[in-house]
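Only one protein chain is missing; all other protein chains are in place.
Which chain is which? They are A and B, in the order written, and residues in each are numbered from 1.
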Amino acid sequence: MTKLAIAIDLHRCIGCNTCALACKMQNNVPDGMLWNRVLTENCDIYDGAEGIYPNLTRTYLPLACQHCENAACQRVCPTGATYKDDKGRIEIDYDKCIGCRMCMAACPYNARVFNWNEPVRSTGFNYGDARVPVRHKGVMEKCTLCKERTDAGEEPRCVQCCPTDARIFGDLDDPNSEISVAIREHGGYVLLEEKGTKPQVHYFES
Amino acid sequence: MAQANEWHRGISRRGFLKGAAGVAGLAGVGAMATTGEWLAPAQADEGAASERTAFTYHNEHCLCNCMLKCTVRDGRLSVIEPRPNEDNRFHNVCLKGISEIQHIYGDARLQSPMKRVGERGSGEFEAIAWDEAFQMIADEFKKCQDSYGKDSLWIQYSTEASQRFTPLLAPLLGAQAGGMNGYDMGQGNGQGQAFGWDGMFAKNTIWEWPQAKTVLLVNCNMLETGMMWSRAFFDAQKAGTKMICFDPRFSATASKSDEWVNLKPGTDPAMFLAFAKHIVDNELYSVDHLLAHTSFPFLIDAQTGEVLGEMRDSVDATTGEPTQVKAPYVWDEEAGRAVPFDTEGVHAALEGSFEVDGRACVTEFTRLKEDLAEYTLEWAEGVTGVAADTIARIAEEYAEGPSVICNGVGGVDKIGNNDVAGHAYALCASLTDNYGKRGTGCGIYAYHVTPYNAMMGAWPLPEGAGAAPSPMGFYDMVQKADNVHAAMFFGDIPTQKAANWAKTREWLESLDFVCVADIYQSSVCDYVDLVLPVCSKFECQDEVGGVKNANGYILQNQKILDPLFEAKSDFYIEKGIADAMGMGNLYPENGEEFARALLTSEDPQMAGITLEKLFEEDGAVKLVGTEDPLGPEVGYELATPSGRQEPYYENMIEWGQAFPQWEEPNEIYADNPLRDKYPLAFTQSRSRFRVHSTYSGAAWIQQLYEPHIELNPVEASSRGLADGDQVEVFNDRGSFTTKLRLNEAIQPGTAYMAESTYASQLGGTLMQSVSNDQLNERGYALPYGPMIPFNDTLIEIKKAGE
Partner (left out) sequence: MSKAKIAYGVLGVVTLIGIATWIYQLMGGLGVTGMNNSNSWGLYIICFMFMVGLSAGGLIVASSASVFHVTEYKKVALPAVILSTVCICMAGMFVLIDLGGIQRVWRIITGPNPASPLFWDICIITCYLIINIVYLYFMTSKKPGAQDKVAIVSRFALPVAILVHSVTAWIFGLQIAKEGWYSAIMAPIFVASAMDSGLAMLLIALAALRRAGVFEVEQKLFSSLAGLLATCIAVDAYFIGCEVLTMAYPGAEGAQTLALMTSGPTAPFFWFEIVCGLAIPFCILVFSRNRQKTGLVLFASALVVLGVFCKRCWLLLTSFFEPNISGANGITLGTQAAQQSGANIWTLTGTYAPTWPEIVIVIAVFALGVLAFMVMCSKLLPKR
């Protein structure tokens, strides 16, 4: 089996948002939403800090679909539009999505975004990878783990563009893959482990 | 195929019309097309999706010069990605690069030449044809130069709007081309002389950091501002290098460093002077090093401080003229007398008072000890707010080495005592043998990181052509009387390169003619007579829009797109003006001819690098013989007069800064009575969301970052302010309005704002309205002139409209 995944080194994440915009570009993500966003964890201002000056800490947390092994979104989708594919990615078949947003309510990570309106792009044209299908109003979308790129053996765009090499992409089912080795070496954690969703996106601090 | 069809449905005409309706025209410019309208006709051609790729380099202004691969589909820039490069260090793009997908088509683009029709500042313009614009410039330039002399015309270039080919207009017209910077070289001013620098950059590279044990990051937020070099930061950290970040604010870099030192703004010199004293007091130096590589044993007059030595005949390196240089004396302990420092077999005394030719003298080291006397750890704690034992421990870690001091050009670089800071770094580095050998060094590291530079060719200019010397920098021109009567700026120089906007504006209004060429409608556009639209870095008329040496490569700007709207590249704008002035024949025919001239060089590093080769190699060719990423070791043979490290600056005796001496900042010093009125020290600095004002208009970046000023929550309640309030930031110089955000990362007593945002995003006000423009007189005696103390600014904040 193949279980494609991403591991993110939070120590190397400088909160630059390059991954967020790279994803937006690659996937033709319309205005008003992002598939991949970066949070300053537990702060209400970006680049904020936890604690009281000068005893401060800060974590930049890039957040997108966690491609859970036990995906809540997939379970609740009434039409099977959200599915786990043979490479271990959670994908959406836009033609099957009826826009009920059950998956959105079910996702503990707020990873999904919905086309509430007909998508608008301030460029006036569709940018990004030509292989990425265009979505219309009324369908759910989210990180596909760059399906079109990873199917062709390329890295996801966020991984390719990360200026600090904080992201590792690979197959969790291959014990010798860079990602498996990194997770073994650094330990790390998954988000909301207690929910039992078994995310395939891992976070660690080198 | 199904997907391809879907694609075309996606860009239906309807989508475009909708886009057009949503895009507002530029303020007050009725004749301008909206982006949507302009883009619409191209859609008439609905053939099969055609894709092509081309290569360029980008973000020169942050000096990262990312090599980019661009995909153009149906004539639109669709994908920007790092150009594949087996050298991972140069496989880069950041959010700003990617945001260009939208930015270059965005609302902020200048679209056609525009002539002012209302008052200056009214923002009323009408679109005109290029020919008319060129003629207007030609007439105004001639009128100005005929009336007031050639040097009455000022033509200045910024990195954003001018670019890829060497500017020729100022030299051809004999105009002034801008004098000293007035920024970015503040610490360099005090640092360089010790090591014989010709600039402010470190002489080795960031790739040496893994060999360092400690790196002191001083006013350097490199993980935001020079993001491409952040790999080097983390790789060094992984290799065990300890990063210690000095910043009043808990910056991104501070949060990733091993230690954050939250000193008060403008107190960096005090910190480093205390380091120096602690190092000297505890003998954390190697006497052998000081005797062998530094000027510390040199003898100086105990009264005047003059360096004693014998005059020797020499030849001036630049002019080739015979000259005399001083060979400083040291005290030979065995011979019991002063001898030139380079005397064979000399046993120089490091310390002591002696008498030479009847003059009482001491060694520089002895003088240093006297000079440092008051800079105790406790004193430094009082000034910097950092605990004495922390200062002592860091001094010890630094002295142990190998250590690096990496400074940026924010923070103290824009505070009145910046040169003292730089001088103190050099002093510490020299004292502790942290300069010259691998894993040591000081200066700016996080920019333009390469040990290799090639001498590129040039376009030949006629005999005698050359820019007029600028007697003063832009910062001075706005304050003092000068002979400039007309100006042309490529990029928004007036709001970026001078503090105190009210004065800058006065100066602009005193001019007979001002023209700005820019890519975007930056803040200054409203205040000029003529605005010209410049191509973004993705557009050019010719197949090649520029070639450049950076990062150990020759980089090529291939054509990605034809010029958008009516924009022209700066090269063709210059050429158009030159044509109208009857000098067009002095320009290269086109970009290709210019590029070939620049690639014609004797430099062996450029051997075999031709235009064809650049196309073949996707727009970047590594310089020949530059395989070693580190380059040669800096070593101990320097370009100083003695060839040694010379932290004692004889030329600064009259300023009391032969060795660095603590000096308060110009305005933000603790006891300034002005603090009663304006209690907050205001720092502007670069963030990852801007390169100066550029990207202010990028919608994708606007989505991530909204301009705002930040305060620590403790500063808000006493002022009756709350998070998200619209506030007025003010002092006696002026004011601007913005949004207030509260952030625990900001030092109490200070206010922080990411620099340079368009006036249109601050309710028509400018951040530069409050910034301090009082130059330190000492600056004129320094190699790079006085620096604008942008961050040496006290302000107060209140709710807007109160």
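Here is the rule we go by: a contact is a pair of C-beta atoms (placed from the backbone, for glycine too) under 8 Å apart; a residue touches a chain by one contact, two chains touch by 3 or more.
Note that this is a predicted model, so its numbers are computed, not measured.
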Contact set of the excluded chain (shown chains only): A, B
Which residue of A:C97, A:V159 or A:I183 touches the chain not shown here: A:C97
Subunit A, residues in touch with the chain not shown (by the definition above): 30-34, 37, 39-46, 48, 61, 63, 72, 75-81, 95-102, 104-110, 112-118, 120, 137-139, 191-192, 195-197
Positions on subunit B where the hidden chain makes contact: 22, 699, 702-706
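As a convention for this text, only the chains that are shown with their structure count from here on.
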Separation of subunit A from subunit B, taking each centre as the mean of its C-alpha atoms, in whole Å: 36
In the complex, subunit B residues that touch subunit A: 3-4, 6-7, 9-11, 15-16, 18-20, 22-23, 35-36, 39-40, 49, 51, 73-74, 76-82, 88, 92-95, 98-99, 101-102, 105-106, 223-224, 227-228, 230-231, 234, 238, 250, 252, 255-256, 260, 262, 688, 699-700, 703-705, 710, 712, 723, 741-748
Residue ranges of subunit A in contact with subunit B within the complex: 11-12, 14-18, 20-22, 24-26, 28, 31, 34, 44-54, 56-58, 60, 120-131, 133-134, 157, 160-161, 163-165, 206
